[in-house]
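For this depiction, one protein chain was excluded, whereas all remaining protein chains were kept in their positions.
The letters A and B name the chains in turn, as written, and every chain counts its residues from 1.
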Amino acid sequence: MHPRLTLALSLMEALAIFAYAISGFIEARKRRLDAVGMFLVAMASAFGGGTVRDVLLERRPFYWVEHQDYVIAIFGLSLFAPWLLKWATRLISERTLLVADAIGLGLFSISGTSLAIDAQLPWFTCVMMGVVTGVFGGVLRDVLCNEVPLILRDSRPYATCAFAGCCLYVLLARSSFDNVYSVLIATAFILLARLVTFRLDVRLPH
Amino acid sequence: MHPRLTLALSLMEALAIFAYAISGFIEARKRRLDAVGMFLVAMASAFGGGTVRDVLLERRPFYWVEHQDYVIAIFGLSLFAPWLLKWATRLISERTLLVADAIGLGLFSISGTSLAIDAQLPWFTCVMMGVVTGVFGGVLRDVLCNEVPLILRDSRPYATCAFAGCCLYVLLARSSFDNVYSVLIATAFILLARLVTFRLDVRLPH
Partner (left out) sequence: MHPRLTLALSLMEALAIFAYAISGFIEARKRRLDAVGMFLVAMASAFGGGTVRDVLLERRPFYWVEHQDYVIAIFGLSLFAPWLLKWATRLISERTLLVADAIGLGLFSISGTSLAIDAQLPWFTCVMMGVVTGVFGGVLRDVLCNEVPLILRDSRPYATCAFAGCCLYVLLARSSFDNVYSVLIATAFILLARLVTFRLDVRLPH
């Protein structure tokens, strides 16, 4: 892979991890949890999806074991989370968070599907592993905060975008397409699908 | 095993999986979840128990990875779950669902105990693995829907029936009894125990 592309992907990954962690901070803050609660909920949000996937696929080490710096950074942030959130609401717009979260949804889902394809699982399972990777962090966050998981309640497509993108990726991965482009196309598809459906206020029937 | 017996067991298994999935649809519908929520809750209900057992026993592949058709069928059903449930309530009586669910409780619990015996675990652990396989789908379903798990709340014997049947199966498996008969007897015991105690409205003290 081109080194600039690698760098760009790493930066997007970092951005997405912090966006997921911040969603944990926000939820934990609503419940008035202390610093430890902030930390655990943020960890569950950021790494829960990948950890569940790795347990299901029997993969080790976990991402957060290999990238300890992220854990220490989130730990540091959670000590100052109340102040951080006050700043954040001033400096970072809701839209920025939405975009960062959508980048995460794209990256994490496609990475999950890609790992499941490497493990030679059947195609629908690969799609499911992608969706689990993308959305289970949020499910664990909401279960810990004693709420019905947002992705189950919210009728705006979220898991659905991940699902469609993972199906697209499975198709691309089966074609003779170069893998780097497949990843980029499917990730961009999820990102755009999320942002466009959110903007147009598309709702799933229920 | 006799091919007709194999067929009968496969049919009962399919019946039980759909009964568990439908219990997920019903619970998800109460919460007004969308199609994605329907699907995830139904998956958790149908395959959660076996998946937790397989994680505990380090068994792979999961049942739903090997039997992808069930997953795709549940996915298809969840797209039409609201209509399906309207029909279902007309066509399928509560009693039919109860029987199908009790068949599942019997089959899944005994299969869990049987796998734990194969893994040479101590006898009480084998019983526990059976109960986990039979009831954890419902526990996950209720946790996702933010309720105290029904099996913990409901004083009608459910996990207790599975527990007694798994104990019986451990006894039979230790005797020189033919394994096929042991499975059938213990499964039938759980099925009947559930239906009889339900009918007689037996309650556990609490």
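Just so we're on the same page, contacts are C-beta pairs under 8 Å (C-beta built on N, C-alpha and C of every residue); 3 or more make two chains touch, one makes a residue touch a chain.
Nothing here was measured: the structure is a model prediction, and the numbers come from that model.
Here the missing chain is touched by one residue of A:Ala8, A:Val36 or A:Leu171, and it is A:Val36.
Set against the missing chain, the residues B:Ile22, B:Val139, B:Val170 or B:Ala186 yield one that touches it, B:Val139. In the full complex, chain B contacts the hidden chain through residues 55-56, 58, 121-125, 128, 139, 143, 146-149, 151-155, 158-160, 163, 204-206. Within chain A, the residues in touch with the undisplayed chain are 28, 31-37, 40-41, 51, 55, 58, 60-62, 64-65, 68, 71-72, 75, 82, 143-146.
Criterion: only the chains that are shown with their structure count from here on.
The mean-CA centres of chain A and chain B are about 31 angstrom from one another, to the nearest whole unit.
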